[in-house]
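Complex shown without one protein chain; remaining protein chains in place.
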Amino acid sequence: MAERYELKQKEVWDGNMAASHALRQAQVDVVAAYPITPSTPIVQNYAQFLADGYVDGEFVMVESEHSAMSACVGASAAGGRVATATSSQGYALMVEVLYQASGMRLPIVMTVVNRALASPLNIHGDHGDLYLGRDAGWIHLIANNPQEAYDMTLCAFKIAENEKVRLPVTTNQDGFLVSHTAQVVEPLDDDTAYKFIGDYKAMNPMLDTKNPQTYGAQTEEEWHFEFKASQHKALMESPAVIDEVFAEFEKLTGRKYNRVETYKLDDADVALVVMGSAYETAMVAVDKAREEGIKAGLIMPRSFRPFPYNEIAEKLKNVKAVAALDRSAPMGAMGALYNEVSGALAANGQSSIMTNYIYGLGGRDTTAQHILEVIKETEKNAKAGKRVTDLQGFINLRGPKLSFN
Amino acid sequence: MATPKEMMTTWDKIQPGAVLPSFEDPEKKIRSKFNSYNYKVADWRVEKPVFNRDLCIDCDFCWVSCPDSCFIVEEVENKRGKKQAKIVGINYNLCKGCAVCVEVCPTPIKSLLMFPEFVDNDEALKQWPKKD
Partner (left out) sequence: MKNIGNLKEFACTPDRFQGGHRLCPGCAHGMIVREVVNATDDDLVVSTATGCLEVCSAIYPYTSWDVSWLHIGFENAAAGISGAEAMYKALSRKNKLYNEDRNVKFVAFGGDGGTYDIGFQSLSGATERGHDFLYVCLDNEGYMNTGGQRSSSTPIGAHTTTSPRGRVSYGEKHRKKDLTMIMAAHGAPYVATAVPGSKHWKDLAAKAAKALSTVGPTFINALSPCTTEWKFKPEDTVEIGDLAVETCMFPLYEIEDGHKLTINYRPKNKVPVEEYLSKQGRFSHLFKPENKWLIEEIQKEVDRYWEYLQRREEAGV
């Protein structure tokens, strides 16, 4: 048996340490991982836990992220709890296997410390990696600070392993801004955390060799569509389980999470859609805007996949103008959040005026002041009753104004 | 298409993750309908191997060389009470007619020979070459 780790009621942890402790408390059977900035400390912390006797599962230091996710697939199909962590280029190298993991319905949990994708190389935070895995068939949860990184990781196991779900889950946190920023985190003690997640429930484990199973069969045109459709359905129906898990977590900790988080949205004319650490910056901006008499609010999908389109549309019902802030290079289109939210509104016959802002690429600072300016621009649309600002703008980009219409 | 009608199902009835159980009853080793043992590749064949028990010396070269696990084996005891295999037939559902078994059969007159698919096995045995 692994040693119990004595934790204080309040710890000062960065996002990486928070995620590491959540993995340890989940008593993961196999962690297979490969280091990459900014998620490297997770791998290192876990190695140290192992070295100090706090982990009795296997820790496989593979030779690449492709092999990390492949070993996770092998381990998960074998029949036990599996987790890993990565960022950026590592995530990109895993992409092929992300689809294979989800297609086999393996409940792997991965902490993604979000970071920009090269080229040009950059080690800082943006959502390029998260967006790359958008269609990979995983559930993607967002954590905006170390406490949330800890909480979401605990919840991730419970969601992934639920027999109605059986899908892999990522928990995302912004590189450096969350992963390397120490804040107060209130952890659960080891026993309570493990009890919350529960024992791993096996489904068709390969290691039950008396009842052999074949994983990864070829399905051509006769079957492939049916399997992808049934997997999609599992994702589309996972909100019920996510809500259930969040409710149970609230009972245990008093910390309430929602698939759609909002801030001062109830009476808002103007809303920003923001995901990740910038959400907290935007809260400050909203407060300032309100001091100046602008009725501004915020909205964020905590589960980026499954995307809560109906809930978002419902919450934006009375909002006049919405700006979606995407932290990823859109490369020839509007940003993902813009597209998802616009689609959600259109589907419900709503016609808030939509605009898109690109911000924070490669770790570029986005301050409350920057966001306040966005709110003010968006308010112009709300007031005019039509779009009078550019369709897509860039925040804190050096040089002449760049925008698209 | 490859799936027989009776195995066609719809998206709401398939096993999550396309996982296939080898056995329906793993304790009793009863293979499931998903086991390719229950699939037929007989129509790949134009010629079939016919087995002549009378000539066979149970060297099992055919058994070990067949890529399609076709040789049906019975476990028997030899004079010294040791278990050994006795070839008792060919599973024609699984045989693709590659003729590897015929090629490796070492008896002076082969104990396995290829015959056109339509020739009945009894008839084939009648046509078997004789020692000269």
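Going by the order they are written in, the chains are A and B; count residues from 1 in each one.
Everything below uses one rule, namely that a contact is a pair of C-beta atoms (placed from the backbone, for glycine too) under 8 Å apart; a residue touches a chain by one contact, two chains touch by 3 or more.
Since the model is a prediction, treat every value here as computed from it, not as a measurement.
Peer 1: With respect to the chain omitted from the figure, which of A:Ala19, A:Ile42, A:Ala71 or A:Ala92 is a touching residue?
Peer 2: Of the candidates A:Ala19, A:Ile42, A:Ala71 or A:Ala92, A:Ala71 is in touch with the missing chain.
Peer 1: In the whole complex, not just what's shown, which of A:Ile42, A:Val97 or A:Met300 touches the removed chain?
Peer 2: A:Val97
Peer 1: Touching the missing chain, which residues of subunit B?
Peer 2: Against the left-out chain, subunit B lists 2-3, 7, 18, 20, 22-23, 31, 33-41, 44-45, 58-71, 73, 75, 78, 82-85, 91, 93-100, 102-104.
Peer 1: With the missing chain put back, which residues of subunit A would touch it? List them for me.
Peer 2: Residue positions of subunit A that touch the missing chain: 29-30, 32, 56-58, 60-64, 66-68, 70-80, 82, 96-97, 100, 202, 205-210, 212-220, 222-223.
Note that in this section only the chains that are shown with their structure count from here on.
Peer 1: What is the distance, in whole Å, between the centres of subunit A and subunit B, each centre taken as the mean of its C-alpha atoms?
Peer 2: Once rounded, the distance between the two centres reads 53 Å.
Peer 1: Which bits of subunit B are touching subunit A when the two form their complex?
Peer 2: 1-3, 8-12, 14, 16-23, 26-27, 34
Peer 1: Note which residues of subunit A are touching subunit B in the complex, please.
Peer 2: 103-106, 166, 203-204, 210-217, 219-220, 222-223, 225-227, 229-231, 233-234
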